[in-house]
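Since the structure comes first, as structure tokens, the remarks are kept for the end.
Only a single protein chain was left out; the remaining protein chains are all shown in position.
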Amino acid sequence: MTAYIVRRLFATLPVMAVVALFVFFLLRLAPGDPAAIIAGDDATSEAIAAVRAKLGLDRPLVEQFVVWLWALLQGDMGVSIFSNLPVTRLMAQRVEPTIALTLSTLFVAVSLAIPIGVVAAWKARKLVDRLVMGFAVLGFAMPVFVLAYVLIYFFAVQWQLLPVQGYQPLSAGLWPFAESLILPSVALGVTYMALIARITRASMLEVLQQDYIRTANAKGLATDRVLLLHALKNASVPIVTVIGIGIALLISGVVITETVFNIPGLGRLTVDAVLKRDYPIVQGLILVFAAAKVIVNLVIDISYAFLDPRIRY
Amino acid sequence: MAVITDDLAPSAGRQFSLATAIRRNPTIAFGGILLALLIVMAVFAPLIATHDPFKLSPVNRLRPPSERWWFGTDQFGRDVFSRTIYGARVSLIVGLSVALISSALGLALGLACGYFKRVDGIVMRIMDGLMAIPSILLAIALITLARPGLGIVIVAIIVPEVPRVVRVVRAVVLSIRGQPYIESAIAGGTKNLKLLLRHVLPNTLAPLIVQSTYVCASAMLIEASLSFLGAGVPLEVPSWGNIISQGKTFFQIAPWTILIPGAFLAVTVLAVNLLGDGLRDRLDPRLARRL
Partner (left out) sequence: MSAILEVRDLHTQFNTLDGVVRAVDGVSFDVARGETLGIVGESGCGKSVTALSILRLIPPETGRIAQGSIRFEGNELTALSEEAMKSLRGHRISMIFQEPMTSLNPVLTVGTQIAENVVRHMGVPWSAARERAREMLDLVRIADAKRRLDEYPHQLSGGMRQRVMIAMALSCDPQVLIADEPTTALDVTIQAQILDLMIELKEKTGTAIVLITHDLGVVAETTERVVVMYAGRKVEEAPVEALFENPLHPYTRGLMRAIPRLDVEADAAGTRPRLQEIPGLVPILTRPIVGCAFAARCELATDRCRATPPPFVDAGGGHIVACWEVKL
């Protein structure tokens, strides 16, 4: 088991190496003068030269790469062009709201979507199933920011049940913290929920036709035991896979959700950095988000071994 | 127990008619008709629009929907209805061109990967790396490097979408390669290229078409998101994302500037997704069972 985890861990290295190479060369190999692009359209030539010197763009490419990679391996992601603060420190300041938002969404979406999908498969082609499938198709087409504004319009503006925007840290108290996360989590989670509910239903439908389910029924087992143990455990591998795939969706959604709800997290940092062309921050964020996704997929790969005894390490 | 599907039922003597086609594939029909209507709307936008979508009219700013401004006006007094109609053009151009180009690139790379082991190693490493970066982030990063414009938006969305197509095509090629008829064709001395074109390519088409509809829907969502974040098509272009983005300041007093283009966007994505689901059920029953 340990050997398997170590092997999977090593398998993530080439992926992260590709991401790092991509992030590095993206700026250097882009058409035109990257320093001019970063400095902006109406920058003076002095400003452009300053940017070039700051990013080391005037040195040979190989030297730039070695210096950059060496710093990166030591946890140094460079300095923001505008604020002169280290990128890692800027990210550390913004990480709490993003983690809170992502985890609350993940938790709510998974704990609702799986039971919904199970019930839909159990009552296949009945009314409940059709409602669930309808919701899934709609949820899948709904852009995060449109849904966010619909939610704000009703729950915050019309009925004034929840705050319109903003984020309260956990240190401000549990309820203000939770209250500020409800609408963002729902807006962010609906597409994700639709995805998980759909795959749960499909996977369960396939499993429910298997011979061993007939065996379980022939033993007179209670319906919940047949559904939740015999069927769901067999259906779990595709579901867990999609939960992992959906993490990418969630991260993309975080960028938008944080903008709509004015949450000072990594997503907002991304948008601000992009609009200011603060490239070191963008670079750092891509690396961090990609690493988060790779780690989640690693955890999921390892979880397969626990879910299905037939999978050998 | 065997379930007898529609396909196997005797169809002799049945005349083709639109009604039958719709009854048999309600999802494809519904999605297709909806999409066709939206395309007609985009093409004939100048005829349908009631106002000049660019014309500023400060006197008439933030007017609610009425007989004169069906969907109200924005903070510059521009007609939201006319802007929304024109906005369909951007979404559809982005969606369709990203779908087409990503499919072509993905098909070429996927065939090469599934067929030539040496290519596979390198290309799939790169694809894995690209897939590790969330698509909106990747697109944003690409856009920061160039001057804003429709072209760079399309390119920036294609890059994260291509790996998804490559994976599908490669998986199909790998599964076909093991089939006895391919092995016997190889044993019979059929040339690689001919084998690819005659035996492998046709099998990849159904999953490719299905995947490209999903790519189309995803591209439209990414484009709108980018515009919404201010990193998409130039601000003066009336895309749905831009209309929504400009409406957010006045959202509480003029919600129509966001909700109406938002609804159009959702319906368009829905139409494409339905078309994709219907095609998947129709063309690729094996995949359909999995999802």
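As written, the chain order gives the labels A and B, with residue 1 at the start of each chain.
As a working rule, contacts are C-beta pairs under 8 Å (C-beta built on N, C-alpha and C of every residue); 3 or more make two chains touch, one makes a residue touch a chain.
Please read these numbers as outputs of a predicted model, since none were measured by experiment.
For the chain missing from the display, the contacting residue among A:7, A:28 or A:125 is A:125, taking the whole complex into account. When the missing chain is restored to the complex, the residue among A:6, A:222 or A:275 that touches it is A:222. Residues 124-125, 210-212, 214-222, 225, 229-230, 233-234, 307-310 of subunit A touch the missing chain (whole complex, contact as defined above).
Everything that follows uses one rule, which is that only the chains that are shown with their structure count from here on.
The touching residues of subunit A, counted against subunit B in their complex, run 14-19, 21-23, 26-27, 30-32, 34, 37, 137-138, 140-146, 149-150, 152-153, 157, 164, 198-199, 202, 206, 238, 248-249, 251-252, 255-256, 259-260, 270-271, 274-275, 277, 279, 282, 285-286, 289-290, 293-294. Against subunit A, the residues of subunit B that register as touching in their complex are 125-126, 128-138, 140-146, 217, 221, 224-225, 228-231, 244, 248, 251-252, 255, 258-259, 262-263, 265-267, 269-270, 273-274, 277, 289-291.
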